[in-house]
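All protein chains but one are shown in place.
This part shows chain A:
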């Protein structure tokens, strides 16, 4: 049948697990990319800030240099003390600024070299400037009209050029860092896109697999439902077949036992007639013997007085036994055809009435019967009564001579079934006979008790009809426990013949 392949589930798991792993890997990758981007961004921002700071400081420095030079020249030309003040205040901040620049460019050897050079040049310029200012102030006026010959001017130019080149460098650095920032971003977006694509792919694939799997599942569920329906029909078919077969057997048993009775009536009837005839002849022989004893031959006397009664006796006991057997079959078949009527049963009361009924017999046999609490069931009263009566009766019947009998009836629920146990401490049953004792006309052990071997066959047939089973656990001389398991609720109709 086209059932869904058994490995479908395993297949789905095999596909889904790596897919999910891949999906999580993609997420992890995206997160790592974000973290990486963040740290790169921080680095970049710090670098850019640093560059801007250096640039600002160089710019400040250049401005201050220009300013001090302007102040000096203004003073040299006009001797206005205001210019000198400007010069002094501007020049005062410069060395510290130069130091600053040297410090912040420590990470860059090229800029560092320049900064040191800048500092040297500044020192020389400031010395020169201070000298010229001093000369003017002390009235030793030199000719400052021609600034072209002023060495300070050349120095200033040099400083300006270095500052400019430093700023150019810093700008280049800034550009570079900006570019790197962009590259980082681009990388980030690429990684993000790849991760996103991967996620989408995984999701799409997983969805497809799940869809196919769900489809297979629902198909298999439908298939199962259909098969289940078929199975139920099959079971019903078989059940009705079995019931038909069972009914046929019952009918057969009934007819056979019935037809066997007819000849038996003749056998018994004519045996009785024969006996009557024998008595007549016997009486006649007695009379003859009284009158003339020697005229009756010994054989004739023996035939009438011993052989005939013996033969008739055997015929009688045999036919009586056969009659009992036939009656047993008849009873079994009749029981088998009886319609079962499930009803709620108080098993404790039912068992108590069985115990009460057998009380006298148990007392005579020296046995004591007791019952524990039993689960109630919904079943056929007559059938259960017969089963348990038979079992308890057997227990009373087959006690171990010389040992006081203890017979105990107990029960418990086992899922949807009720289990009843009848145990005794009697003579027990040889394990090799455990199956046999349930067969019709079969008995076990010493044949010292009346019976035809019908009770347990009857019990088993009844148990089957109640949808139950019966078995026995026993050892010779160690008692026996019969265990009956029946459904808690007998379905009406199903078992009615």
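Quick note on the criterion: a contact is a pair of C-beta atoms (placed from the backbone, for glycine too) under 8 Å apart; a residue touches a chain by one contact, two chains touch by 3 or more; residues count from 1.
Just so we're on the same page, contacts and distances are computed from a predicted model.
Undergrad: Just to verify: the chain that's not displayed, which of "Response regulatory domain-containing protein", "ECF RNA polymerase sigma factor SigK", "ABC transporter permease protein YurN" or "Phosphocarrier protein" does UniProt list as its protein name?
TA: According to UniProt, the chain not displayed is called "Response regulatory domain-containing protein".
Undergrad: Can you work out which residue in A:15, A:29, A:48 or A:264 touches the chain that's missing from view?
TA: A:264
Undergrad: Could I get the residues of chain A that touch the absent chain, sorted low to high?
TA: 258-259, 261-266, 268-273, 323, 326-327
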